[in-house]
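What you see is the complex with one protein chain gone and the rest in place.
Chains: A and B, in written order; residue numbering restarts at 1 for each.
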Amino acid sequence: MGSFVPTTEAERQSMLSAIGAEKIEDLFSQLPGEMLLDRGLELPEGMTEMEVRRKMEGMAGKNKKFTTLFRGAGAYRHYIPSIVKSVISKETFYTAYTPYQAEISQGILQSIFEFQTMICELTGMDASNASVYDGAVAAAEAVAMCRDRKKNKALVSAAIHPMVLETIRTYCFGSGMELVVIPEREGKTDLDFVKDKIDEQTACVYMQQPNYYGILEAAQELGRITHAAKAKYIMGVNPISLSIVKAPGEYGADIAVGEGQPLGLPLAFGGPYLGFMACTSELTRKLPGRIVGETVDARGKTGYVLTLQAREQHIRREKASSNICSNQALCALAAGVYMAAMGAEGLRQAALQSMSKAHYLAGELKKIGYPLVQEGEFFHEFVTSSGVETDIVMKALEEEGILGGYPLSGEREGQILWCCTEMNTKEEMDKVIAVLKEV
Amino acid sequence: MQVLEDLFYTKSHEWIKFEDEKTALVGLTDYAQKELGELVFVNLPEEGEETKAGASFADVESVKAVSDVYCPLTGVVGTINEELLDAPELINESPYAAWFVKIEDITDKVELLSAEEYEEYVQKETEE
Partner (left out) sequence: MLIFEKGQKGRGSGILPACDVPVVMPGEKDKRETDLHLPEVSENDISRHYSELAGKAHGVNDGFYPLGSCTMKYNPKINEEIASLPGFTEIHPLQPKETVQGCLEVIKTTEQYLCEITGMDRMTFQPAAGAHGEFTGLLLIKAYHESRGDHKRTKIIIPDSAHGTNPASASMVGYTVLSVPSTGEGLVDLKALQAAVGEDTAGLMLTNPNTLGLFDKNIDIITKIVHEAGGLTYYDGANLNAVMGIVRPGDMGFDVMHVNLHKTFSTPHGGGGPGSGPVGCKKFLADFLPSDLFSEDFGDKDKETSIKSIGRVKSFYGNFLIVVRALTYISMLGSGGIPEASKHAVLHANYMMSQLRDIFTIPYEGNCMHEFVMSLSDLKKETGISALDIAKGLLDEGIHPPTMYFPLIVPEALMAEPTETEAKETIDRAVEVFHRLYERAKSNPEALHEAPASTPVTRLDEVGAARKPKLRYNFQDNGI
């Protein structure tokens, strides 16, 4: 059995006698006897490190690890430079708590300040927080940020990631905010519906760029419609795309959020990922979660602190607009290291290659009877129809060790959402085409 | 502690300066700002909002605390002092110049204290 308790029998006795107790059980004497668990826990016996490694490696071995992926749909496999893992594996970073004691937390605080700066740069916004749980929660929190006494309605596009929409719906169920889903028309957000339905009670409009189907939306125009009705404009974005696609700030967004996983985090069966949130300076104080600010110490030396804390739950309690406490700090650190390692040029390459390869694959697929379902500009994801049942397509690819695009369901049954990143080589794509020709 | 003669006060440490029967400025007293410490932010109501005597209508933040400010008057928020939004330190520096809001169309008020009564009240409170 593994144990991390260092206490020896002699030490136990010495501590007990200092307390004035005979045995450890005496320390639990105030617990009502009838409530005590009168049996041992029904757990397996403890294992040594060697045994537990075997057990866990066994579980990991039951998963199939694809070396070639053309699936995204909210989780993207990009190249992760070695330095990322090296930095986040530094014990001090991963074993520290939230940097409440600023004097001994300057390293962590500074890394968050740098992360905030990078997110502001990417999104073209004024202020960023230190992270939230993931992109879906970032979206839900952004919608909540816009709510006020007079505005209790959110217009949310149906063309966003379905899990993000579901998360927003759950948060609205909690807060009592009204949620109106803007239908999609030909794979895009229906702007006429927005023009028609937006009103004085509308707190915000939420859209995703590129949207769930990979398509670049008329983001500028939607922003104008939103602002004309004095509502806030929230954009959910892919951080990699922002090195070549217009930043939310350029499109006129008030709040930019997104899933930071593409920035150096592994797929990891869905988490931990990284929600980022940035906004205009006007909204800074409504941002949920921790924010780091620059200041000086008693000797005039530059330093960093958690700031604007009176917005947060530990001070404002029931009046706080968000309850977030723990966030995804280590993931934010990874993203910061990733962006430093890639630099603006590296990030641009990742984005350009993802986009270019997606277009190459789309072109090749079209030639063999998998045409785009909707025309329109797209970034690194796109939807094709499939002449063959998608199950059969996926099975055929799987036999070659390839995870194909994501088969859509419901009204889009029979369609496939494909994704390319810089990780996909031309050779891999040609292989896909060769396999599909045979089914 | 500074208390100005020509103002009215509340037990929740706001001051009131009537311009006429229907209109008054409201702020936080010198005693209150000292107790709260260095203020870093103030949340003010929106112009046009209705206020209810005795209800919270604003709050002030220090680094580690947030405190409600109560409106002593029932009426309508006429003007807010936008300067405070950028420079909350004015409340610490000159509390009686740093008015929060101008209340108009006043129809009701909480029990108001004179300068002398307020001084006595604070004295008693601190002794306790």
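Points worth noting:
Rule of thumb we're sticking to: contacts are C-beta pairs under 8 Å (C-beta built on N, C-alpha and C of every residue); 3 or more make two chains touch, one makes a residue touch a chain.
The structure displayed is predicted, hence computed values, not measured ones.
Interchain touches from the omitted chain, evaluated on the whole complex, reach A, B. When the missing chain is restored to the complex, the residue among A:183, A:343 or A:369 that touches it is A:343. Interface note for the absent chain: among A:69, A:159, A:283 or A:372, the touching residue is A:69. Residues touching the missing chain, restricted to subunit B, are 38, 40-41, 61-64, 87-89 (touch as defined at the top).
Keep this in mind: only the chains that are shown with their structure count from here on.
One inter-chain figure worth recording: subunit A and subunit B are separated by 43 Å, centre to centre, where each centre is the mean of the chain's CA atoms.
Of all residues in subunit A, only 285, 308-310, 315-316, 319 touch subunit B in the complex they form. Contacts from subunit B toward subunit A in the complex involve residues 40-41, 61-66.
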